[in-house]
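On to chain A.
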Amino acid sequence: MTRYDTAQPEGQSAYAEAAELELRHVSKLYPGQREPAIADLSLTVGAGEVCVLVGPSGSGKTTAMRLINRMVPLSGGEILLGGRSVLDREPRELRREIGYVIQQIGLFPHQTVTENVATVPRLLGWPKERTRARVRELLTLTGLDADEMGPRYPAQLSGGQRQRVGVARALAADPPLMLMDEPFGAIDPINRANLQDEFLALQAKVRKTVVFVTHDIDEAIKMGDRIAILREGGVLAQYATPKEILARPADEFVAQFVGADRGIKRLSLTTLGELELLAPDGRAVDGARRLSERASVKDALSVLLTAHGEPLAVVDAEGSVTGLLTLSHLERLITEEADGAAGEEPAASASALAATGESGP
Partner candidate 1 sequence: MSEFGEAFEFILRDGEVPGYPGLPSLVHLALETLKVGAIGVAISIVLALPLGVWLGHIHRGSFFTINIGNIGRALPSIAVLAIGDAFFGLGLGVVELALVVLAFAPIVTNAYLGVVEVDPELVDAARGMGMSEWEVLRRVELPLAVPLIFAGIRTAALFVISTATIASLAGFSGTLGDVIANETSYHFSGVLGAAICVAALALTVEGALALLQRALTPRGVKLENRSRGALADTFAVST
Partner candidate 2 sequence: MIGRLAAAGGPVIPNFSQHSSSCAVHNRLFCLDWVKANWSPVLWPALRQHVVLTMIAVAIGFVIALSLALLAHHHRWAERPTLIVTTFLYTIPSLALFELLVAPVGENIYAAEIALVSYTLLILFRNTLTGLRSVPAEVLEAAEGMGMSRRQALLQVELPLALPSIVAGLRIAVVTIIALATIVYTIYNRGLGVPIHDALGEGPFKTELIAAGGMAILLALLADGLLVAMQRALTPWSRIRERTRP
């Protein structure tokens, strides 16, 4: 099997293994500045995990991300990708193995979509046929019609399409790591939600290690397997799953950053299917409002608040009712979970697992 210039063993045409990313006591001090942009940051992102760096401006989140692919030189500490220091090789070799998506995307205006996506494979010297096949594959994967979109120029694309091409381009050489800096920031809110969903679906298939930077805590909660909340100076305030952060914020800063409505935010993380529902009572079911078991508890609460005391019927994919939910039952469930002191409740831990998607190697 011919070996191309990549750091990782070649998988099938699909997706090579994701790598673990470790930051050890990373620091960054810009010359002429008194305070470091990042003082001492350590965290580990497991292979195939999405780690969201979130924090207010000045928290060094973008700087931290750009230290990884050496767009910003490291002042101190180490960064290990797949166990290998990023300083080990030439920056440009390193970067060809890291997918890089920025907010304004930066598609090359003078090249077609196909040529844009093919950039890194071309830099790596892939044979033309393989590159062509790969570009088709990726365009389809990101929801674009390869035949229609391939020959187009970026100026002919909508914002959402451009963003998709940007993601496809970053994935082209099948990198073990993806860095994304507010990738959906320039998109309008409606399309942003769609793109986020699509990316999550993509990630479920592709399983890359992703470092995702955002200032939007809601996006962080939605996208992240684990969230790193950074304070000014790159100080790590908390690094945990979304549920953990919402349920037990580490300190006042995190609590404030997450928002006073974190209780409600938490509800959006659990689906109805994960709850212990009331047994369906034929009579009550008939007139009841229905909601899919994949809907979130937050949506259910919303419906219940306008249901005038009527119960909600939860249905599965085929449409058959799996259980009932009332406002009072919901309240009971929530209190039970909150009272589940130190360790996590079985129901809660099952949900946590579902959220991170760790289903094994």
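Basically, a residue touches a chain if its C-beta (ideal position, glycine included) is under 8 Å from a C-beta of that chain, and two chains touch if they have at least 3 such contacts; residues count from 1.
Selection rule, in plain terms: all candidates are chains of the complex that A comes from, given by their letters.
The model shown is predicted, which means the values in this text are computed figures rather than measured ones.
Asker: Going by the contact definition at the top, pick out the neighbour of chain A in this complex from 1 or 2.
Answerer: Candidate 2 is the one in contact with chain A.
Asker: Once bound in the complex, which stretches of chain A touch candidate 2?
Answerer: Residues 69, 71, 91-97, 100, 102-111, 119-120, 123, 153, 155-156, 158-159, 166, 169-170, 179.
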